[in-house]
Structures are given as C-alpha cells and as structure tokens.
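Shown here: the complex without one of its protein chains, the others still in place.
The chains carry the letters A, B and C, assigned in the order they are written, with residues numbered from 1 in each.
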Amino acid sequence: MPNRYAYLGPAGTFTEAALHELHPGMPEGTSVACTGVDAVFAAVRNGDVDAGVVPLENSVEGGVTTTITELVNGAPLLISAEAAIPVRFTLAAREGSAIADVKRIATHPHALAQVRGWISAHLPEAETFAVSSTAAAAQAVAEPAAPYDAAVCAAIAAERYGLRPLADDIGDCSEAATRFVQVSRPGALPAPTGADRTSLVAFIADDHPGALVELLNQFALRGVNLTRLESRPTGDGLGRYCFCIDADGHVADAAVGEALMGLRRVCRDIRFLGSYPRADEGSGPAQIVPAKGTSNADFHDAERWLERIRTGCAD
Amino acid sequence: MPNRYAYLGPAGTFTEAALHELHPGMPEGTSVACTGVDAVFAAVRNGDVDAGVVPLENSVEGGVTTTITELVNGAPLLISAEAAIPVRFTLAAREGSAIADVKRIATHPHALAQVRGWISAHLPEAETFAVSSTAAAAQAVAEPAAPYDAAVCAAIAAERYGLRPLADDIGDCSEAATRFVQVSRPGALPAPTGADRTSLVAFIADDHPGALVELLNQFALRGVNLTRLESRPTGDGLGRYCFCIDADGHVADAAVGEALMGLRRVCRDIRFLGSYPRADEGSGPAQIVPAKGTSNADFHDAERWLERIRTGCAD
Amino acid sequence: MPNRYAYLGPAGTFTEAALHELHPGMPEGTSVACTGVDAVFAAVRNGDVDAGVVPLENSVEGGVTTTITELVNGAPLLISAEAAIPVRFTLAAREGSAIADVKRIATHPHALAQVRGWISAHLPEAETFAVSSTAAAAQAVAEPAAPYDAAVCAAIAAERYGLRPLADDIGDCSEAATRFVQVSRPGALPAPTGADRTSLVAFIADDHPGALVELLNQFALRGVNLTRLESRPTGDGLGRYCFCIDADGHVADAAVGEALMGLRRVCRDIRFLGSYPRADEGSGPAQIVPAKGTSNADFHDAERWLERIRTGCAD
Partner (left out) sequence: MPNRYAYLGPAGTFTEAALHELHPGMPEGTSVACTGVDAVFAAVRNGDVDAGVVPLENSVEGGVTTTITELVNGAPLLISAEAAIPVRFTLAAREGSAIADVKRIATHPHALAQVRGWISAHLPEAETFAVSSTAAAAQAVAEPAAPYDAAVCAAIAAERYGLRPLADDIGDCSEAATRFVQVSRPGALPAPTGADRTSLVAFIADDHPGALVELLNQFALRGVNLTRLESRPTGDGLGRYCFCIDADGHVADAAVGEALMGLRRVCRDIRFLGSYPRADEGSGPAQIVPAKGTSNADFHDAERWLERIRTGCAD
C-alpha cells in the first residue's frame, strides 16, 4: 500500500507543490488536504497518514509560527525531508476572461503584499479581497457564480481548479523561495547523504549574557555550521527563550553528534527535530566540506589516539 | 500642531490598541489607518506622518515579515518606541444578537487558528470566513447587510464599529502577547531610561562556523544581554544570512556602544535600528542591573585607568 | 625485586626529599643520585631504573627548564606521580660549630637569593660561595678540609652528610613550595582517584589571534579547569610556541578525554604527558567537583541520549 501524505490545503497551495517536489509521480488518492497546519500535525500523530508537509519559512500561506509551535511544543515528530519552492504568483481566471475583465481579485493577504506593485501597474482599478489561502482564492474564482474575477495563486492552483493563467510570475520580488518540511512519527532517520541538515530546539538553562555564546560554541568548536538560528519565547515566563537551530550535517556525523551531546549536557533541554537531506534552491546541494579537524575521519583518528594514550602508550 | 501617526489599519486592529497604549489621550484626527505595513512605512518616510506603528512579533494580524523586511531593506527608519499588547480575542456581533444566533464568523486566518478550541466547544456548527484583518472582520459584521453574524477581533474593534461583545478572551492560549514598534525618521534618539532596548541588523562577513560566535562575543564580552536573535536570508544569494538582534541597554550606554563598535569592525555591515524604552508585559520593566565590570561607571573607570597608563603613570 | 629510582642528586637535594615523600620507607640501595636532570631522564629511558624524580616548578635546584625540555622534546616518558615539597632552608655546619664561627657559606645561587635577608641580619660579615646544588654545598662542608664553614641546604642534606643544623627555616619567604614529578616509561597509567591531574603539551597549528582561545575553549566547554599554562618557544622558528598545560582530572574521565580529542583534532600536535594523583600542599587534595553538565554521569547520559536520537526515538 502506498504511503499517504497530509498537506496544508486546500488543493493548489504552494505546500501541495512542495509535496509533489518531494514525491514526484505519487499515485492519485494518496494525499490529504488539511485546512490548517495543526490538522496536518494531528493527522500524522494519530496515524491517519504516514507523513505531512507544511511550510516552515514562508511568507505566503501563513502557518510558519504554527509549524514551529507544533514542532517545539507538540507531541514529538521528526522532520524527514525538506523542499525549497520558488514563490511564483500567477494571476488566474476562468476560461474566457481577459486581463481587462478583472475587477475583483482574491488572494491571501501575504500574497497580496507581494504582488501589490504588479497590480498597481497593470490593474490599478481592481479591488482586492482577502481569503484564507491562495488556493482558496483559486477555488472561489472557479465557482460559476464567483464574487471574484481572478485569483493570485500558485500555478498548481490554476491547474487544480481549471483556471487560465492571465499573467505569470507577477511577484514584486522574483527570487523569493519558501521552505517546506515533511514531518513523520519518530522512527529510523533518513540515511546520511553527505549534504544533510539537522534541526533541533535548545532551551537554555539561564539567561546570562554569554549563555547563547556557550551554546553556539558547542557547534563552532566542532566545526558545525549553522544555517538558521531563531529565538522564540518559550511561553513559560517573560524573557525565557528557546532557540530553533538548523545545522549542516547529519546526527550520524561525529561532529554533529558530539555537538549535540554537548548541548544535551549544558542546556536545560534539547528537542531533536531530525536529520534529513538538504534541499537547496537551484542546482542541488553541494557536498559539505568539513572544516579542518572536523571530518568523521578526524574524529575517529582522535578516538583511536585517545584509546592509545588511555592505555599508556607513547603517542 | 500635534504629532500625527500612521498605523496598520483599519481602525480597531491590535495595532491601533498599541498606538493608544503608546500615546494615551491622543487627540481625535491625529491617527491614520493604513491598509498595509508597507503603507505605514511609506507614510513615515515621505513625511505624511511623524511616526508609524506596526506589529514586529505578531501572530495575529500578519505583517511581521513585512515589518522586518522594511526595517532591514527599506530606506532607514528608527524604532522610537515599543508596546507589548496582550492578545485577547472578543467574539463581537451587532446589537441584539445572541451567541445562539451566530452561524457565520469572520476573522483573520491567524486569529482563527488561535480561537479554534473555543469555537469547537461553543459554536461547533458555525462556518468561519477569512478576511484581511480582525478589524476588517468587525467592520464587515457592522454592515447592515453583512454576510457574517459575528467577528473574532480585538475589544477596540468592537468598540470602533459599534458591536456588542458576546464573549471575551476566547483565545486558546491566554498568555500570548504581541510586540509593536513605532518607527520614525532618523533624528534624536529617546533618552536612556535605565531600562532600554537596542535593535540592529548585523550582516556577517562570511559564513564559516564560528562567525556568529564571534559576533555574539562582541556582546557577551561587554556583558550585554540579547533578548531576540533571528537569522534571515539576506536575499542576495543562497545561504547568506543577516541577524536581527535586540539587546538590553541604550546605545548611549558605554557597554552597548563598545559592542556596536566591535560589530561595526568585524561585520560586513551593521544597520542600527534604534534605542528606546523597553516595554515589558505586566508590571513594567525593571531597571537592568549590569553584570560585573560592565556598568557605565566600570567603563569610565577603565578609560581613566587607560589614560593614566598611556602616560606612563604607575597604576 | 624492589623498584629502583633515579633522582636529581647528589644525596640530600630537595629532589631526594620528594622521592621519599612519594615512596616512604623505600629500602636502602633502591635510589640512584644523578648529576643532572638529563641524566635522570636517560636512566629512565635506558631502563637502568624504573622511574626518576626531577623538579618541575622549582627555583632552588635549577633544572626546571631542562625538565620541561626533556618532557617536551625528548623520547616520550610519562609523569606517573607528583610531590609538592615546602622549600625550607637550613644552615648546617660540622659538629662543634656555632653560628658565630660561620665565615664562609656555600649554597646554590637560587637558594642564596632566597636566604639573603636572613644572612644580612644574622651573618652580615659572612662570604657566600656558589656551588652546583644545595646538597653539593652540604657535601663540601662535610669534608674535613672544607673551604666552607656552613651550607644552606635542605634538612635532609644535613642529615645525609652528618651536619648539625645551626638555624632552620631561614628562607625569606616561608611559604614557597616546589613541585617535583616522577617520570616513567610509557605503560599503564595510575588509576583515577577523583583528584587527579593531567599534563600535556599542545603545539598550535598557527599563530592567529584567537588560536589559543580556541585551544582553551576545548577545555572550558567541557568544564575542565586548567592549573598551569605556560607558553614555550618550540625552537623550530621565531614566534612559534607550544603550550605546557596542566589540567584537573584524569584522561580516563569523559570530560578530559573529549577535551583531549578536541585538541588532537585542532592542534598541529599534542604530546600527552600523563595523568596522576594530584599532590597539593597542606591537608591533601580535595575531590574535584565537576561543573554542571561535565561529570562522567553527564557525559554518559548524553551518549545514551545520542544513541536514542540516532535511532530515531522520540526523546
């Protein structure tokens, strides 16, 4: 039986595009559109699906804060894959419409903020309406008696709802990309590929100046590069923060493993969020070249050396 | 002539509540509701208003990403004040309605996510509709021929649009607070109060493991405590990050000043975003007690000592 | 057959006192006085003796630089024990002499520097003569036709050469102590006692500002306290240094072991010089209490945690 996947719906969101990027050619009927990030997490946790796809760093569909809250505070799940999807907006309408017919445009508020320049230039008279997602906008436009003439949405949404693209790539900033993650119940990790990422949440023990430096030194000293670092209130008192961290490398790597053990020892708490292949935009991830003295071979050499000196051999 | 302020509208948003928190008793006609965060920034930049209020860390009205993008990438403005507003949702309807009458509820998607528990429990049959802000929901409900029966919004929105609260404080997480900032054109900074915050953006020179540690050491070594740290892609290439940083203290303080000079020397670029009185939730900010050796007096003692030894005095 | 020990002689040096401190009640004929630190090292290396005792931090008998050079650059030996001996000088003469008879005093130049105050006060007319050790001074005074009337030496030297103490504890600074080490050929290390010391030499890879900080961070991050740190030119080029380091703890301890592996990875070279029970002056060494998160138990907990997360368990 094929795997089943939940995603932040409705059909046609950028999240659905990410799901197809991660599982090209997935069979019909194996994906489930959920109406909120929390619903995706719930479907994974209760076993309705094998995994779920949600936005993690995303200015378009909303939901990022919810994703992080679920990962940090909810029952533990692991990130098992990621996808980086370019944010490209399409103006889509029912068959037979032309740009000149567009008077009322529906989209998500964040998407609206990103196409305002194009709309001012090309449809200065049009009214805009906020709906709950770009896909919902497309869905609404597709209704025969729709109160809107066009939607600003992903190309996949136009396709899903049988709309015709009137203009492509209408975002004011054409290089934006959004990062999506696939979450799964705890279980075997994806094997290391040489270009992986590890995510975790660190709750520091106190708040003195330098506590964060000590934490980051656990990575720096083992040559582990960080790619994302974000403080978040823990919610259990004013000024208490945890740190959401993405690092290069796989927890199976010696350097990452030792850094995580260091965090485990000095932090109030650590939540491991998974190790998974890194998705970079464009031409695919390059292998990560470890800094001097931080390769697996360097760690193993040091372990063997330590064994020798512990037994009193001359080194 | 009184100062004029722009804010993220429409009337009745949590942002308007923050504006009133910052300027209690402001005269009628001195505030301007804008339809987007970018419009607030534009109004400040072009001189239409003296200052503008926008959300900075906020899961309710959206706009946070836009605020940070404007602060980081737009023409320079300074943060001149901040406000922390508890996020309390009200279910509001037209006069004469009762809870039992509520079939269709309008609100912003983020607000909806935060009241889902209450709605499931009390109005399990109600339909929900996404609009562009909680205030827009209240405004829509206030229309005589409104397609909605009630709005989930701030208390101030119910008041603004003549609605009647049916239920107060219906959020699933009652301790949430949102942080708003007031932005102004460059000019004299607010005077130090002893409980201040300094905001800035640091663009690190490169991406080696440890670059961030070096940056944070500039603060730690001078005993300056960080209260927010968030990495953001700079947008000018894969994997290049800048760091949005909030620190305790005022740039006029010796420790903060020296830390910022250190950043200036080691970073590719620094954008100073202002020093302003800290707004903490609840009973007001405590004075910050500097760590050993990091008070203004300690710095001045060290300066005098350096002068003495530079002239060859025995110390 | 009992163990045999070499020491920096002749009989009666503070080094011999240290040897007896380390091996109380050793049988007659099991110790060998050598005429130089290098001779002690040679006797250990070529198997003439089982171990040798030499001064390591000592202003009295000379030899410290030689000891360190032998440890750093010679064929590898390990420190297997240490002793801290209070430096107490005795003025000793042949039977029948009185203080008033003392006109010519022999001693080592360093000892002379430390008793100058006493001699000025009590024997202002006496001439002083430099010999190669305080014990050699006692030996010379003991000769029937000695050209000297008295020696400044250790109490043990007076005893060895049949001299009579005229005045005890005549040093100007009565709290001085000297540290001696016992060196052995590589082999099984002394077992951990809970109050141990580990010695090593680190050759840093380059000389950039901060290289030493990185090295010391390897200790600090694992909570390992340093008790001695001394830079020494490596001799293979101007401005190249190595660092002689003493640290609290035993290489069998998890924290010390991981710190040493870290050094092994980042340094050009590391020479391990041994782990052995710490000798503190006075009432014996207290057990070392590890800093938070750095006990063996903390490390083992972290290892088990890492194993769990590597297999994908929820933590």
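Following the convention adopted for this analysis, a residue touches a chain if its C-beta (ideal position, glycine included) is under 8 Å from a C-beta of that chain, and two chains touch if they have at least 3 such contacts.
Computed from a predicted model, the values in this text were never measured in an experiment.
The absent chain, not drawn in this view, touches the displayed chains B, C throughout the complex. The chain omitted from view is touched by exactly one of C:G36, C:G194 or C:P277, namely C:G36. For the chain left out of this panel, the touching residue among B:D48, B:E159, B:E258 or B:D280 is B:E258.
Where chain B meets the chain that is not shown, the touching residues are 76, 78, 186-189, 205, 214, 217-218, 221-222, 251-252, 257-258, 260-262, 264-266, 270-272, 292-294, 298-299, 301-303, 305-306, 309-315.
Although one chain is hidden here, its contacts on chain C can still be listed: residues 36-38, 59, 62, 65-66, 108-110, 112-113, 116, 130-133, 136, 173, 175, 207-210, 212-213, 216-217, 219-220, 223-231, 235, 238-239, 241, 243, 280-282, 291.
Quick note on the criterion: only the chains that are shown with their structure count from here on.
Viewed as a network of touching protein chains, the structure reduces to a simple linear path. Over half of the residue numbers found at the chain A and chain C interface occur in both copies, marking it as a same-residue contact. Chain geometry summary: the mean Cα position of chain A and that of chain C are 58 Å apart.
Touching two or more other chains at once is no residue of chain B.
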